[in-house]
Each structure stands twice: as structure tokens, then as C-alpha cells.
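Only a single protein chain was left out; the remaining protein chains are all shown in position.
Coming up: chain A.
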Amino acid sequence: MSWFGFGFNGFGQISRADVSGQVKCKVNSPVLISDDECKSGVNRSDRRIRACWSSRADLQQTQSGSGVYLSGCVCGPSAQVCVSQGCTDALISETHLTLSFTDRVELWEIKPQQNQLVWKREHELSAEHTAALPLVSGGFVQHKPPFFHPLKLCAVSLVLGSEHALLLTADGTLYSWGSGSHGQLGHGALTSLEDPQAVEALWGVPIKAVAAGNWHSAAVSSGGDLYMWGWNESGQLGLPSRGLEEEKRRGNGSGNDDQPMNTDEKSQTDVFISIQAFPALVDIANMSEISRISCGSRHTAAVTSAGDLYTWGWGQYGQLGHGTEHSTDEPTPVDYFSSHSLSVKDVVCGSWNTFVSVVPKETSSVLTETHPGLLN
């Protein structure tokens, strides 16, 4: 398994600085994320990536154990630093790093000279804790005080937007709370909630995966359907966005050399959606089921069970991976992977970039030939 990345690289978090120390700010087509710390050819399927705006954290298994390797702002554009051994999971933000071990969870404040431990919690060893960060036993960890938040609900998954939270329970019920000003809670109003409330519009639809951007939310049903809600200012919901229409008309006025769109053609619909306060089913053209979903600050990326990657939303830093800096409100396949015979397995978004794990297509087709059951 290999990881590719594209999008914002201002701090060298996708591809490091060249010999003269220059970084390429925008990587608009997928590049291989080098992993030269682990050349030993050990089982690579355990490598995971987490990213924030300025940095990337790699969780890697090496011969000496597992470690978290940081790239980007925290260590400069030319370096990669190993911060920990024995980690099972990590979450990184601009200010903090959460590290999960078998017996404890640590929250580190990232400071220029010396990282500082701000909160540390031992696991309740009796409870078997398998859920991913930011969930810990009894609650979740946030990167601003108070760091620990207790939860009454038993969650299998929790994701945090810039000011809202989505929680998934084992029976597939989705809860949301926090600021609702951009419709990101999915309850139909723009009011905010302090406590988790079930998203009633999804009652009866078991959800298997959730993702949150700054102001938008995504949920994948166990049947592989994608529902989205929240702010659509850059088309991140996959619904028609007025702002993109305006941008096309102005000819993408940020100095792009590209020709403006033909303004004589009327858009297919005159209905634009700025805020979607209830979950909407997102139609991804002639598509198989969605298996993985992730959101950046203003973009969305989805992996289908057939191994394709679709991206949409804000694209100004190349985070959609289509080789341009255009935003789009239509889910679009990232052709790079299919044209290089790569099957996409997983996707993780940083604020303005996207990281994708892939396997060569031969492997997967061989597997499905000898294991026909895998097709389901």
C-alpha cells in the first residue's frame, strides 16, 4: 500500500523542499508520499496518515515498533521528525498533537522549542477501546481547553468540524451538536445545540461512516449512499453553488490564465444552494457504493467500493487532484489513479489537501478472482 497526496504544500507537508529550500505551494496532481523512514519492507498496510492545515502525521510500523512521524510546519519544510514510539493512533492540529497508546492517551501542545504535555489520561484498562481518536474511553479529546469532554453516548466514531461535532453509535444512529449557523447540524434550522441530538432525517438509515469539514457534514449509509449538509459556498456538498457560477462568470479572477466558461449557456438549474440544513442525497454519477469519506475545510473526497476517488468543493490549492486550481460543485473522479492502474483504498483530508492510500490494480483483481466473495 502506498500513500499519495495533493493540495496545499506551503510547509512541505506533501513533498518536501528541494535542495535550495523552496517548496511548491500547490500540488495539484497526486504525488507519492515518500516514506524513507521505513525502507525495511515491513508490512506497510498499517501506515496511516493524519493532517491538519500546516502539517502531516504518519503513523508507521517499523522494525523497532510503531512511531509517529511529523512533516510540515512543526519541523520545517525539509525534515521529518519522529516524535513517539508505541503509538496506535494520532491526531494533529495547528496547536496540539493527540497520541493514543495501548494504556493511555496523551495530548501534547506543540511549541517551537519543546513540545509540552498538557493532558494525559490513562485508559480504563477494563474497557476495550477500539474507536479512533478523538474518541477516548468515556468521551473525546479536543485541542482547546477543556481538553476532555465526557460523553454519555457510546460512540464508534466521532468527527469534529471547526465548530460542530458528529457522532455515530454502533446501531448506525447519527448525532450532531455545536454551531448550526451554516446548517451543519442537519436538523433543519440554523440554531446551535449544546448537546448531541439525533439527526432525525436519517432515522431508519443506518450510517456506517461520517466526516466533517469546517462547516459541512457527510454521512455514508451502510448501503453506500452519501448524504451531505451544511455550507455549500464552494460546492463542497456536491449541490449547485452560486459562488462558483459567479466565479466562472468573472473568469476565475484570481489571475488564472484559463479561459472563462461560456456564459451563454444557462446553467442546468437556476436553483443554487448556499446552505443545506437537512441531509441531502448526493448523486455521484453512475457510481458504485461509497466506502470511505473525508472532508477538508471546504472540500470533500469519497472512495467508492470499486476503488475510485471522487473529489469536489474548493480546489484553489489543488486539493481536488484534477491538475487544476478550479473548484467544482460536481463530484469528479481523480483520473490519475485509474490511469495509473491504482485502486484507491482510503482517503484522509487535511484542511487544504488530500491523502490517498492505494494498491496496484492487479493485486485487487487477482484477489477478487480467487475470492469472488470479495466483490460484495
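Here is the rule we use: a residue touches a chain if its C-beta (ideal position, glycine included) is under 8 Å from a C-beta of that chain, and two chains touch if they have at least 3 such contacts; residues count from 1.
Criterion: contacts and distances are computed from a predicted model.
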| item | value |
| --- | --- |
| Chain not present in the shown complex, as UniProt names it (candidates "Lysine-specific demethylase 8", "Exosome complex component MTR3", "inositol-3-phosphate synthase" or "NADH-ubiquinone oxidoreductase chain 5") | "Lysine-specific demethylase 8" |
| Selected from A:Q85, A:T102, A:T191 or A:S288 as touching the chain missing from the view | A:T191 |
| Option from A:F4, A:F140 or A:W215 whose C-beta touches the chain left out | A:W215 |
| Which residue of A:S162, A:S305, A:T324 or A:S338 touches the chain not shown here | A:S162 |
| Residue numbers in chain A that touch the chain omitted from display | 8, 10-11, 25-26, 53-55, 73, 94-95, 110, 112, 162-163, 179, 181, 189-191, 214-215, 242, 246, 253-255, 274, 297-298, 316, 351-352 |
